[in-house]
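For this depiction, one protein chain was excluded, whereas all remaining protein chains were kept in their positions.
As written, the chain order gives the labels A and B, with residue 1 at the start of each chain.
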Amino acid sequence: MAISSDTANSSDTADETTASTLPAAGRTDAWYVQYAREHVLHIAVIAFLAAYPGIYSLLVNSPVSAEFVAVLPRVETMVTVLYFGLFAMSFDFISGYTGYLSFGHAAFYGTGAYFVILATNGKFPGVGPETPFVALLVLGGLLAVALAIVIGALSFRLSGVYFAMITLGFSQVLYVFVRDWSFVGSAPRDGIAVTGKLSGFQIGVPGVDALNLAIGQLTGDAVEGFLGVLSFTPTEVSYYMVGLVVLVSYFAMQRIIHSPFGRVMIAIRENEERARAIGYDTFRYKLGAFAISAFFAGIAGGLLAGFKRSVTPESGFYFLVAGDALLASVLGGFGTLAGPLYGHLFDETVREFLSKAGGGGGLLPYLRDHLGANTMATELYNGLTVAEAIDTFLNGHAALYVGILFVLFVLYVPNGLLGTLRDRYGGTLSTVVARWFQ
Amino acid sequence: MSLLSLSNVHTYYGESHVLEGIDIDVHEGEVVALIGRNGVGKTTTLRSVLQLTQPRDGSITYRGEELVGLGTHEVAQRGLGWIPEERRMFGQLTVEENIRVAVPDAGDEAAALDQAFETFPDLESRRDADASDLSGGQQQMLALARGLVGENDLLLVDEPSEGLAPLIVDAVADALNAAAEHTTILLVEQNLPLALDLADRFYVIDHGTVVDSGDTSDVTADDDRLRRYLSA
Partner (left out) sequence: MNGLVLLGDALVLSGFVDALVDFLGPSNLGTVLLDGLAKAALYVMIASGLTLVFGLMGVLNFAHGSLTMVGAYLGGLLLVLTAGTATGGVTRILLFLLAVVTVFAILAAVGGLLEVGLIRPIYDRPPLYQILLTFGVTLALDEFVRIVVSFYGIQPISEWQAALATKPAALSQSYAFAGVSARGLALFQILFGVATIVAIWAFLTKTRYGLFVRAGSEDGEMLAALGVDVQRVFTLVFALGTGIAGVAGVLLAWDPSWGASVPLAAETLLPAFVVVIIGGLGTFRGTVVAAGIVGMTDATMTWWFQNFVDFTGLPEMTIFLILVLTLVWRPQGLYGVSEVGGH
């Protein structure tokens, strides 16, 4: 029987986890059994994500392919889901757990992305095309941390709307800066691309060649004969390597949330006055949380740069980038950490479903195949055929429908999908599933 | 029949159970005082009547009509006026504008202003001043004026003497007495002598319930009966 509180997701504390997954009296389980039980759901999700490329190719090549090609996102979209999902999770880390809405979060994402590319292009002393990608990721993250400390030191004197606006202001300054500064490139408005290095960025143990795999749709490594039977395309390899980084990052953030530090973060969200009265230096905790969230946002940006090998001011620094993270968090659930990843997965799935892009997956080709050319050509109004109507009102305009959904969620499902599920079952889903296995 | 009747009212602030079953009756024409320590729920009682903080349980009737569930402005429109703690002037509006806001009918503004300034001549000389520039005593008069021009039959007055010098308190008491001649008043006041002087009856509130009540003519300010419920 869970205690329902006014604000959701305060139930995701470490106490709940341990309290409800203690073995029955008299039995002592080995630590790994305990760990496995507590993380059954995590393992299941990770297993599913790991199997996804395989599932996708299986379904695409099967008789039922049409339906699935239409609905399931392509593997390369999934790569974006992963690294932007990490960004969205870092956004939730600060906004969902401390209650301070970081509307300027794109600043850190853009910093990570730009740093990786500029460093690889030799713009900074000390780093260059030969620097291991993993090192660049960490350095980009640290750069974002430094930025966060500066921004946070000034911004955390305020709260609420003011905090959101001032962080937005900072991120827009950076946006304009990067858009117009010639140091960045010859046509800064168009963004920058990797020119200093032709081969793909490698993720793995730096220096150990055998434990590194390159990412990138064209530059990535293809793997043949893994475990004797499996082969992976460069995109699939990118998916796994990026996924690995995201996974490690997620667990790191999760550890912090479930630690005393994380509990103070939540206390700040629930009632900052009281937290301060108890004796916590809330300013330091907020700054710390902000810095941590910036670190992972920077890493996410670095992954973007590593995979796409180019970035524009719009895709890195523009405030709507943080808006997308906000959207992901609302759909998935603020203060759930994993929720935003699912929220973004949903967002990208719908966008791809309704994308205008050529034949590759989507509503229009599917309908075309199934309703037949005649139905598609039927005139609805003023010479507009069904096909044209779909192309005009649906395709490429996922933002409208997702936006409407977003509004509906804010009104009726304010805790997002994951958040609502957690409320319903009184605890993180991991603990719920863990209890089944007792 | 009572003008205002609170029956087993329970009000919460969040999860905090502030009013744990309040029963109060106020009859037309009288002045009733609520006495008690800080934090026992006196202000909350007034706020509950006005539906500023809606009671979770119990009933509050005014002239027989249930108030719980109505909007604050609907309660006010039925003739209840609020003269809150800290007066709550609209500081950036002038004295005159502060009064005008309280007048229910736009057409009556001029008449209402005349009447207010007649009762409080001190305010007339400062009619164009920003309300935030007034002294504490003048603000209290303005708050009273607002309550009176609102065509209210019942005034809910919260700590009118708070923060005022004794001489000013006397003036406030005079004004309240004058108002009491044609308006019913429910008064919250920590200044015991003032409360007993103004009121006909009293209720003592402790820990969110009524623990004692009676006629003010039966008690004095030094009475142990009352003192034990007040701050040391």
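Quick note on the criterion: a residue touches a chain if its C-beta (ideal position, glycine included) is under 8 Å from a C-beta of that chain, and two chains touch if they have at least 3 such contacts.
For clarity, every value in this text was computed on a predicted model and none was experimentally measured.
Only one residue from B:72, B:115, B:190 or B:213 touches the chain missing from this view: B:72.
When the full complex is taken into account, the listed residue touching the unshown chain is A:162, out of A:162, A:226 or A:251.
Although one chain is hidden here, its contacts on chain A can still be listed: residues 99, 101, 154-155, 157-162, 164-166, 168-170, 172-173, 176-177, 179-181, 319-320, 323, 326-327, 330, 392-393, 397, 399-400, 402-404, 406-407, 409-411, 414.
If you put the missing chain back, the residues of chain B touching it would be 50, 52, 71-73, 76-77, 81-82, 84, 88, 90-93, 97, 100-102, 104, 106, 146, 150.
Quick note on the criterion: only the chains that are shown with their structure count from here on.
Chain centres here are Cα averages; for chain A and chain B they lie 55 Å apart.
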